[in-house]
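Of the protein chains in this complex, all but one are displayed in their positions.
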Amino acid sequence: MSFFDHYISVRKHTEHICSVLQTEDYVPQPVPFVSPPKWHLAHSTWFFEEFILKKYLDGYAEFDSDFGFLFNSYYNTVGKRVLRTQRGNITRPGTDRIYEYRQYVDMHMEIILQLKGSDTEFQDIVTLGLNHEQQHQELLITDIKYILGHNPIFPVYNEDIDWEAREEEATGFIAIPEGLYTIGHTADGFSFDNEHGAHKVFLDAFEISARLVTNAEYLEFMNAGGYSDFNYWLDEGWSWVLQQDIHAPLYWHNIDGEWHQYTLRGLEKVNPDAMLTHISFYEAAAYAEWKRMRLPTEFEWEAASSLFNWGHRWEWTHSAYLPYPRFWKPEGAIGEYNGKFMINQMVLRGSSCATPKAHSRNTYRNFFHPDERWQFTGIRLVKL
Amino acid sequence: MSFFDHYISVRKHTEHICSVLQTEDYVPQPVPFVSPPKWHLAHSTWFFEEFILKKYLDGYAEFDSDFGFLFNSYYNTVGKRVLRTQRGNITRPGTDRIYEYRQYVDMHMEIILQLKGSDTEFQDIVTLGLNHEQQHQELLITDIKYILGHNPIFPVYNEDIDWEAREEEATGFIAIPEGLYTIGHTADGFSFDNEHGAHKVFLDAFEISARLVTNAEYLEFMNAGGYSDFNYWLDEGWSWVLQQDIHAPLYWHNIDGEWHQYTLRGLEKVNPDAMLTHISFYEAAAYAEWKRMRLPTEFEWEAASSLFNWGHRWEWTHSAYLPYPRFWKPEGAIGEYNGKFMINQMVLRGSSCATPKAHSRNTYRNFFHPDERWQFTGIRLVKL
Amino acid sequence: MSFFDHYISVRKHTEHICSVLQTEDYVPQPVPFVSPPKWHLAHSTWFFEEFILKKYLDGYAEFDSDFGFLFNSYYNTVGKRVLRTQRGNITRPGTDRIYEYRQYVDMHMEIILQLKGSDTEFQDIVTLGLNHEQQHQELLITDIKYILGHNPIFPVYNEDIDWEAREEEATGFIAIPEGLYTIGHTADGFSFDNEHGAHKVFLDAFEISARLVTNAEYLEFMNAGGYSDFNYWLDEGWSWVLQQDIHAPLYWHNIDGEWHQYTLRGLEKVNPDAMLTHISFYEAAAYAEWKRMRLPTEFEWEAASSLFNWGHRWEWTHSAYLPYPRFWKPEGAIGEYNGKFMINQMVLRGSSCATPKAHSRNTYRNFFHPDERWQFTGIRLVKL
Partner (left out) sequence: MSFFDHYISVRKHTEHICSVLQTEDYVPQPVPFVSPPKWHLAHSTWFFEEFILKKYLDGYAEFDSDFGFLFNSYYNTVGKRVLRTQRGNITRPGTDRIYEYRQYVDMHMEIILQLKGSDTEFQDIVTLGLNHEQQHQELLITDIKYILGHNPIFPVYNEDIDWEAREEEATGFIAIPEGLYTIGHTADGFSFDNEHGAHKVFLDAFEISARLVTNAEYLEFMNAGGYSDFNYWLDEGWSWVLQQDIHAPLYWHNIDGEWHQYTLRGLEKVNPDAMLTHISFYEAAAYAEWKRMRLPTEFEWEAASSLFNWGHRWEWTHSAYLPYPRFWKPEGAIGEYNGKFMINQMVLRGSSCATPKAHSRNTYRNFFHPDERWQFTGIRLVKL
């Protein structure tokens, strides 16, 4: 596949994710951490316009001078922007106009890719833009799920998606010997700056589960009073349970005594054998405590990752999101990509059913606050 | 005009207000007090379905069993409902489906109006529904203005509307003698329960302005430091100014030293001779204090109303919204219409440029909290 | 009694109220609307220093230059001040130092009263200061009750006070004929500016209860589900009930199925025949609605007040706190006394068991927000 074909296939996949939406679905931002689909479509496009076309394509005319202000996400370097919490109020430009924007930018990207496609530094930034777009593809799916899943009439996104009900075959625990392991990205190919700085980490021997926790296992915890005994919870996790009145994973509803969950194909009974999903770090840690086990560190996870199947759920680790040794954020706006978020978040490893193909590797460091659970998260345990 | 023609003309006017909207504009709820246009279209329809069709039309089949839950506003009597603050997240049913709902209900209303149109009690409820719809017509306009007016690209609603720029001819003050005046609705025709209970009120002699305060007059107050001298403000008004960082009426923007305002035809320079609008009760009272005058009571306003032109701006009075003597709220859901809001709000009299024709009278009692200003509000003064 | 003797007897009474406190009790501000007893002692003294000694006594040396900043309440005219919510953090100056301050100011007041005691304008301001101090005497008692009453060990303030348990003899309703009544202060003697502007009010005939609602009557409302049926409540009152989880009057505790209340002599069983107290306007209005009666307006109350006993409870009226005709706030700091609070509050009439002797009259207008209930409030009904 040519680089442009690769470019266009990523871009089209974003639009494919939205192809079943109604125009109204593109608009709302029900909570600050969920962005309107419209905004994702425009913001991922703005990235190419701002960091590539305006910089490298001579004589490029901005599609619309308002868009920089409207669709910048958090790049302080680039200028003023709409407050994150206000994204849902911006009805115009409409969805059609944003699709025109995508087309306009893609057309110009075709030109610049023909001119400069073989320049390595240039290709690196385009590749960053495509990886950025792939991150937004996953967010698009989870944000759409959040929007539809909080509608009391539970609309179906796609009848053919069975992600929430998927089961896993593996059993048992895998023993990993003590030793010095190299952690971080060393292979060829794209990676984010937060994976760089490969370094040695000493690990004690440990045993890690070959499979993820299932709904049935988690229901045992729930039925044993897991949500009402403070002993299993971190202190701030317990406050979260009480203040938010949490009694089950996100999207779970108890209907006439039976647990259902909202899935991308609508409201369904919980499949007990499926991999649990949509739990926060607090819930993952409480479950592990109750089970008298623990979560792996991100180093243990990476060291063991070739020995189990991963890719269905983002797996919470017990590591905080912190810089690797020798991490230094790049100059300029690109430097705002990862480093400034390295506080108060926990690392998740692997990838999920919603992650685009070819956008995962065992050194990838995803991160969320310990109370966030609208991603397809899951639990893998390590013995004490 | 037949009663059904009247019915249908009111209903069509609601849709006419929305005719220039893009689908996306129907969705958002930028602040709790502004509802999505989609919601207004459905809720005013739900009123007829709930209180008329389900009650009076034998064999009527609900259009959609979810709609009662989705589009009830605040009628606790009728059952559970979507939280007011969540209206902007409900993307489905889509706008098309809501227009179908309107059509379906109108079709059945035609039937029931033919069957029972001459029944007085029945006609009274339909008339209440139409007046209810007219109230939502005004809210539709002011909510659309709020949505578009908080978009940084300031979209035009309708090039032909010049309401914000309108001037008034009258001058001077009108003297009203002391005496006992009858206050409240006594004429034939529709009125709300909060206007009933006509009663005598003794008024001292007073002099009331023949015209509303203009932008130029209000700019004098602003330029005299009105927003930075606590002396003119009620204590809670002063807190509002400080906490919300208020420096001008809503929709005003100072661009390179010149005052502009967002209007329904876009961003324009402020016309100094136009009637001031979009000010809160706090601002109205502060302006009056600075001018060493006062606002009229709602009783003074009503007693004098035949002697000046009104209808361009809702005029803040210095009366709190309280029950008239012998007010008693009707049984059932209809009883939730007015009475339960009679606390912490101030009365506005007259009507505004956004009020539907034939939906105003000099006994009409509108009411808002003292900090609210997204309606077309204005100021009329009385001498101390 | 000489004017100075009068002065000193008011001042000593303030200290008498505090005589049973421990030093620690003088310090806290558990909620913004409750001030530390220490602060009341100093603030009422500051009033005399600021408005009298510094203005009229030549060569007067301020007791402490920090005190103006520390003990100004809300007089923006006078200068900067400690934020209202921060009063509980100011441990120094200590209580002893504040008693010295009182002594110092009283000593100088003795001098100035000898010099200028016969000057009418001067006497008026001293009289205002004494009435101001009397208002703080009542607040001292209710604030002390709040502090002690929110301590889980329920300390006794004074074994000899039986206010909460007091009963009333009167029965029946009193009929008042329609007519023009003069409302506002016209007699000799002190009154606040908010009572001035006596004016005629036309009243329809009405019947008002000769006695206040008792605990037993209110318990009927509670037992009939009064706190769980939205129908009885104003909309904002109902939100208050839900958000604050209100189920009974303030200071009531259900212990093993029996209602107790914290009183100034400790925790006691509720006396069913005693006059109900510590209810908000929302509760008063809901009770009246349930009873199918209503609260009097402040005008009805004043017109009928000579025909019933009052003085045990502040009686909620259904009148908002608004300026009387021709009200104009005085220039300068004294002008901040009443006028700026005339929004979002309801009028209470009469006085309470905690009101100092000789600090009540039937034109007195007290006012609180509709959710406030730490004063000794009560309910008197009018027939519909």
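Every chain is named by a letter (A, B and C) in the order it is written, and numbering of its residues begins at 1.
In this section, a contact is a pair of C-beta atoms (placed from the backbone, for glycine too) under 8 Å apart; a residue touches a chain by one contact, two chains touch by 3 or more.
A quick note: this is a predicted structure, and the numbers were derived from the prediction, not measured.
Q: Just to confirm, in the complete assembly, which displayed chains does the hidden chain contact?
A: A, C
Q: Quick one: which of C:His132, C:His150, C:Arg166 or C:His199 touches the chain that's been left out?
A: C:His150
Q: Using the document's definition of touch, tell me which of C:Leu70, C:Val201 or C:Val382 contacts the absent chain.
A: C:Leu70
Q: One chain isn't shown here. Among A:Gly184, A:Gly237, A:Gly350 or A:Gly378, which residue touches it?
A: Spelled out, the listed residue whose C-beta touches the missing chain is A:Gly237.
Q: Among A:Met1, A:Met107 or A:Leu180, which residue is in contact with the omitted chain in the full complex?
A: A:Leu180
Q: Could you please point out the chain C residues that touch the chain left off the display?
A: So the residues of chain C touching the missing chain come out as 22-28, 30, 38, 66, 69-70, 82, 86, 88-95, 147-148, 150-153, 155.
Q: List the residues of chain A that touch the chain left out of this view.
A: Listed in rising order, the touching residues are 74, 76-77, 180, 199-202, 204, 230-231, 233-238, 281-282, 294, 318-320, 322-323, 325-326, 328, 335, 340-344, 370, 384.
To be clear about the criterion, only the chains that are shown with their structure count from here on.
Q: Can you tell me, using the touch rule above, whether these chains form a line, ring, star, complete graph or other shape?
A: line
Q: Indicate the whole-number Å distance between the mean C-alpha point of chain A and the mean C-alpha point of chain C.
A: 57
Q: If you average the CA atoms of chain B and of chain C, how far apart do the two points sit, in angstrom?
A: About 37 Å separates the centre of chain B from that of chain C.
Q: In chain A, what residues contact two or more other chains?
A: Not one residue in chain A touches at least two other chains.
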